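A single protein chain has been omitted; all remaining protein chains appear in their positions.
Letters A and B name the chains as they come in the text, with residue numbers starting at 1 for each one.
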Amino acid sequence: MSQVLFFIAGFGAIAGAVGVVMLRDPFYAVLALVVHLLSLAVLFLLLRAEFVAAVQVVVYAGAVMVLYVFVVAYVGGREEPIGELLRGRGPAGAQLRLGAAIIGGALLVELLIALLGTGLEAVGGDGAPYAPGPKTFGTPAYIGQLLLTRFLLVFEVASLLLLIAAVGAVVLARRRGGIEEDGERRVALTPLDLIRPRETGTMAEGVGGVPFAIARAREENDGARASEPVATAGTGADEEGGW
Amino acid sequence: MTTTTFGWLVLLFPLLGTLIVGFGYRVLPGRSAGVIGTAAIGLAFAAALGALISLESHPSSHQELTSSLWNYANTVGVDAKVSILVDPLSVFMILIVSGISSMIHLYSISYLEEDRGFARYFAYLNFFVFSMLLLVLAGNFLLLIVGWAFVGAASYLLISFWYRRTTATRAGIKAFVINVVGDAGLVLGTYFIFKHTHTLDFLGTFAAAPHVFHTGEADIVAGCLLLLVGAIAKSAQIPLHTWLPDAMEGPTPVSALIHAATMVTAGVYLIARMHVLFELAPAAQDTGAVIGAVTLLIAGTIALVQTDIKRVIAYSTMSQIGYMIMGVSVGAYAAGMFHLMTHAFFKALLFMGAGSIIGAMAGEQSLQKMGGFRKALPFTFACFVIGGLALSGIPPFSGFFSKDEILLVTGELGGWHWTLYVIGYIGAFLTAIYTFRMIFRAFYGDPVPEAQELEAGHLHHVEVARNPATGEVEDTDVGFPGPHHTIAERAQGMRFAMTVLAIGAVGAGLVQIPEVDEVITNFLRPTFADSPLYEPHTRNGLLVFGLCLGTALGLSGIAIAYRIWVKNPAFAVRARERFGAVYELLAHKWYFDELIDALVVRPAAIAGRFATGTFERVFVQDTLVGGSTGIVRAGSAAVRAVQSGFLRYYAALLLLGVSGVAFYFLLQT
Partner (left out) sequence: MAIGWYLAVSAIVFALGAAGVMVRRNPLVVLLCLELMLNGANLALVAFSRMWGNGDGQVFALIVMTVAACEVCIGLGLIVAIHRRKLPIDVDELRELQG
C-alpha cells in the first residue's frame, strides 16, 4: 500500500517540478508548485514526519503560495516557451541555456551517485523501527520537545530571522523614504558630506558653495533652471564613466 | 684665545656673512649687503692674523694644532669629526684667501653698484670664501672634500651670476661638470689611501703613511694620481682646463678672486698638503711636474693670440698655476707657495685693472676695440704695468723672486728635470710677451673713441647693452649686468683695493729673497719638516745664472712686445698670415675643446639620447611599466568579465561550484 502511495506522490512531486520549470505562464507555474508541495507533504507522511507534513501544507502551500499568487497576479508577466528559451534568444544566448541543461543533468547524476552510492546500508532499508505513542517520532510533541531543549538557540534565531524579514518587507513596500520613486531623486549624501565644513570639498563646491551631490540632485530636479558651472566643474572623470 | 679658536672664527665670519646677506637680502637697504659682506671677510682676515700671531707663539715643533667640534661621520671603519688643522700651511693660505678676498669685496661694492643682484652676489661671494677657508683649514679628508665641493658650487653660482646670459650659464655648467670629474678623482684617491691607513684624519694619515706604504706601491701611486686628477681639474691644468677661459663670463671681481687668487690654487694647496703621500709615489710627482710644465707652455702660447682681455689673463693664470703645480710636484714647496702668494697679488691686480678698462669701454672686452687709454686711465695703467712687470718676472717685483725660485729647485734636481727648467724659462719669455702685448694694445696707440670721451671727462655709455662675447642684445634688469659701469679713477673703493694689491705685488717678493731672508721657508718649515726635499740646497752658480736669465728673458720679452705692438703693428698681421696654421692652432686653443667635445660630450649626448628615447621609452615605459599595467589591466578585464550582471550566469557558476565540491568529496570516499 505504501509503495503505491509512494509512487503516486513521487510522480506528483516530479510532475509538479517539471511543470514549474517548463510552464510558460508564471501563474500556472505557481499552481504546479502547489501540486508539488502537496505531493511532498504526502511523502513526508510516508516518512512518519507528521508534524512536518502538516506544517508543509499549512505554511508552505497555504501561506507562502498564497503570497506568490497575489504577487503573480499583481506583477504578472508572460514568457516565451521553454523551447524558445533554450534555443537562445536574448542576451545570454544559446550557450547558457544548453549549458544550464547540461549542468542540471550533471548535478542530477552526481547527486544520485552521492546519495545512492554512499555505501550506507541503511539506505536500502526502511528506516528505524517505529512504535506508536503520544511522543513518538514525528509527532508534534516530539518535535516541540526537541525545539525547546536541544534546538532552543536555533529556534530563537529563526524567530529573529522572521522578524528581520518582516521589517525588510515593510521597508521594501514603503512608498517614500526608502526606495527612490520615479522622477524624485534623493541625495546620496555620505556622512562626510554632512560633517565637512563648507568650502573644503571639491572644486565645484569651491565655485558654487554646495556639496557636489546636492548640486547635481538639484540640477536634475529643476531641469528648467539653467545649470550652473557648479555641477560641471571638476566632474570630467566621473561623467565620462571612468572604468 | 687659542689658535684653533681663531681658526673657527675665521670660518665663522664668512658663514655669518652669507647667512645674513642671503636671508636678509630683501630688507638690507642699498649697498649694505656689500658692506656686511666686506666686513665679514675683514673680520675673517683679522682672525687669521690672530691665528698667525698665536701660532707663532708656539714652539716650532708644536705648530700643528687640531680642534674638533662634533662627530661628522662615525660608522664602520670611518671616524670623521668636524675638525680643523691649524698649522703654518693653512695659516698661510687663510691669510692669503681672506686678505685678497677682503680687497676684492671692497672692489665689488663699486663695480656691481647698480646690479639688481647685488645682495645675491655678496651672499655667493661670502659663501665662496667660507668654502675656500673650509678647504684649507680642513683637518681630515672628509671636510676637505666638503670644502672642495662647496668651492665648486660657489664657482658655478658666481660664473653664472648673470644667469639670463646663455653663455654664462653654459660656462657655469661646463666648470661644474669638469670640477665634478676632479671631485670624483679626489674621493677615489682618498679611498685608496684610506684603504691602508684606516683613518681620514690628516695628521694620522701622514704619520701612518710611511709605515703602511712602500715607496712606489701600486695603491699609493693610484691614490696620488687620483688626487692629482682632482688638483688638475680644480686648478685648470691640461687636460681639464677648458672651463677656465669660459669662466670669464662671470663678473670681473669673481674672476679675480676665484679664478686667479684662490680657487684655482686649491690644487696647489692639495699637493702641498699631501706632500707626505706624494713623496711616497714618485710616479705621481713626476706626472704632476710634467702636467704643470706642459700646461704652462701651452697656456702661454694660447695667450699670445687671445683677443678678449680677460681671457689673456685667464690663460696667464693657467700658465702660472702650471708653475706652481710643477713646483710643488718636484718638492719646491716653499717656492710653490711663495709663488702662489705673489701670483695672488699681481693676478688679482691685473683682473681689477681689466675690470676698470672694461668699465671704460662700457662692457666691451675685446682688445681689438681698445687702444690708447694711457692718458684717460692713468691709475689703471699704472696698476697694469706693476702687475705686468711682476708677472713677467722683472726685479725687484715679486714675481721675479718666486718664479725663479721654483725653476732653481727644478734645475737643482738634475736629470730629466732640466727639461722642466728649460720649459719654465721659455714660459717666462712667453709670459712677458703676451702680458705686455695686452698692455700695449690696450693702453698705447691712438686713443679709441671711448678713450677720447674719457679724456674729455665723460665715461662712455651704451644705449643698448650687449653680450661682449656674442653681441646679442640684453637689458640691464636682474640676471644681466646693471646699467652702471665704473672705472677705478672714479671709485674710491676700487682705488684703495688696487693700491693695496699693487703694494703687495711690488713688495711681497722681499720676504723671500734667496740667501738674504727666507721668511716663507722658515714659516712653513714645521709643516714640511718631514720632507727630505724641503731644505734648500746649495745654490751658487745656478742661482745667479737663473736670476740673470730670468731678468734677461723678461726684458727681452717686453722689448719684443714693444717692437711688435707699438712700433710696428703690421708685423703682427704679416706674422699671422705667414704662420697661418700655427695661428689657427693657437686661436682654437690647441683644439682641446673640440677634442673633449668629440671624445666625451658627444658620446655622452648619444648615450643620453639612447637612454631617453630608446631605453627608457621602449624598455622601461612600454615594457616594464606598460607591460605590468597591461598585464594587470588584462587580468582584471578577464576577471571583470565574470561579473556580467546576469543573474542566471551567477546561478550557474554557483551550481557549478557546488557540483565541483560535491564531486571532490565524492572522490574522497
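FYI, a contact is a pair of C-beta atoms (placed from the backbone, for glycine too) under 8 Å apart; a residue touches a chain by one contact, two chains touch by 3 or more.
It should be emphasised that the depicted structure is a prediction, and the values quoted were computed from it without experimental measurement.
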{"item": "Contact set of chain B toward the excluded chain (per top definition)", "value": "639-640, 642-648, 651-652, 655"}
{"item": "Chain A residues touching the omitted chain (full complex)", "value": "2-3, 6, 10, 13-14, 17-18, 20-21, 26, 29-30, 33, 36-37, 40, 43-44, 46-49, 51-52, 55-56, 59-60, 63-64, 67-68, 71-72, 74-75, 77, 79-80, 82, 85-86, 90-92, 96-97, 99-101, 103-105, 107-108, 111-112, 115-116, 120, 122-129, 137-138, 142-143, 146-147, 151, 154, 158, 161-162, 164-166, 168-169, 172-173, 179, 181-182"}
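In the analysis below, only the chains that are shown with their structure count from here on.
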{"item": "Whole-Å gap between the CA centroids of chain A and chain B", "value": "87"}
{"item": "Residues of chain A that touch chain B when the two form their complex", "value": "91-92, 96, 99-100, 103-104, 106-107, 110-111, 113-114, 118-119"}
{"item": "Chain B residues within the chain A interface of the complex", "value": "646, 648-649, 652, 655-656, 658-659, 662-663, 665-666, 669"}
